[in-house]
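Next up is a structure, given as structure tokens.
Removed: one protein chain of the complex. Kept in place: all other protein chains.
What follows is chain A.
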Amino acid sequence: MARYDRAITVFSPDGHLFQVEYALEAVRKGNAAVGVRGSDTVVLGVEKKSTPKLQDSRTVRKIVSLDTHIALACAGLKADARVLINRARIECQSHRLTVEDPVTVEYITRYIAGLQQKYTQSGGVRPFGLSTLIVGFDPYSEKPALYQTDPSGTFSAWKANATGRNSNSMREFLEKNYKETSGKETIKLAIRALLEVVESGGKNIEIAVMTHKDGLRQLEEAEIDEYVAEIEAEKAAAEAAKKGGFCFIILY
């Protein structure tokens, strides 16, 4: 069988793999995605582009489950994502069959990252153009986990991270405002981070929450609108307090 033997991803004279860096550019153009880890909950959020009127929005799911206890969101080329997700799903089941145990979040992240790396070092293929945020709970453990992979094939664990469009501003926001949260507070933190870069409203945000007991749950538009309303109210109150205090000082 004829096989390609010429690699497309080769080193530049100053040590860069340009194809991988171009893939990262593609990721930067993709939809914003954020992941936040709480003490008992882990939340994924993605920016939803406005759906054309004739499109069936149910078929466009941005946050997918890899197994009953693992979920994934990604930024970048969605077609590449489909391929990667299918392979990951097969690996989750294959692991269950050979070891009679569900995968740990780290194992499946390592597998996906390994797959992404393989495509930077094989003949005739280009790297996958997406970064993934993988969340879940390890079997026999109640602690949530959040991992990120990128087109180069590196992965690491995070308390909170963002990828895709304007990920830098989202990450800055998270760094400033991150604290150990649980339950609703974690959801609110994720939404607040997304709202930094996305127009507000349940129409433009997709949120999924994973808990150890209930697994993955996609929030309804109405629920998201509720949270957004809460957040805006809190923001307004904070502004008012600041302004009020300021006036107070001046008056005094």
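Just so we're on the same page, a contact is a pair of C-beta atoms (placed from the backbone, for glycine too) under 8 Å apart; a residue touches a chain by one contact, two chains touch by 3 or more; residues count from 1.
Throughout what follows, contacts and distances are computed from a predicted model.
One subunit of the complex is not drawn; among "Potassium voltage-gated channel subfamily D member 3", "Eukaryotic translation initiation factor 6", "Trifunctional enzyme subunit beta, mitochondrial" or "proteasome endopeptidase complex", its UniProt record names it "proteasome endopeptidase complex". Checked against the hidden chain, the listed residues A:D56, A:E100 or A:D214 yield one contact partner: A:E100. In the full complex, chain A makes contact with the omitted chain through residues 98-101, 104, 106-107, 110, 140.
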